[in-house]
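Moving on to subunit A:
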Amino acid sequence: MASKPRVKLPKSASAGEIITIKTLISHEMESGQRKDKNGEVIPRQIINKFTVTFNDKTVFEADIEPAISSNPYFEFAVKVPESGTFKFTWVDDDGSVYETEEAIEVA
Partner candidate 1 sequence: MTSTLRALVLASGISAVALTGSAIANDVKPEAVAFSDAGGIETPVAAQAGSADAGKKILTDRGLGNCVACHQVSSLDAPFQGNVGPSLDGVADRYEPAMLRAIIVNPKKALYEGTIMPGFYTLDVGKHVREDLVGQTILSAQQVEDVVAYLQTLKE
Partner candidate 2 sequence: MQMNRRSVLGVFGGAATVAAIGLPVGLANATPEDTMAKIKEFAGDKEPQTGGKLTLNTPEIAENGNSVPVGVSVESAMEGDDMVEEIMILAEGNPNPDVVTFKFSELSGEAIAETRMRLAKTQDVVAVARMTNGDIHMAKAPVKVTIGGCGG
């Protein structure tokens, strides 16, 4: 399943500033509750976990259920203490892991 993470956050911030981060990933989020034309249940395949770390410290997590929409969107806040790198990780039911990183400059 083609999944392309998109992340939006400011390139720079002042120390201790609270920034907003938006993320979106392309994923069908097959709920496991639908049936195909032959009446067979379509197996569940969702992204079940989303994790955000900053300089390797976990800052935000989401445990995700099939009730999250296709192309999952998350928006949350982070208080940025120093320059560093955010790492965003999405875990798929099939074991795939989608990752992306973004750096932020703290003046």
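Regarding selection, all candidates are chains of the complex that A comes from, given by their letters.
Worth a mention:
In the analysis below, a contact is a pair of C-beta atoms (placed from the backbone, for glycine too) under 8 Å apart; a residue touches a chain by one contact, two chains touch by 3 or more; residues count from 1.
Bear in mind the structure is a predicted one, so any value in this text is a computation, not a measurement.
Note on subunit A: across 1 or 2, the candidate touching it in the complex is 2; the others do not touch it there. Listed in rising order, the residues of subunit A touching candidate 2 in the complex are 18, 28, 31, 33-35, 54, 57-70, 72-79, 81.
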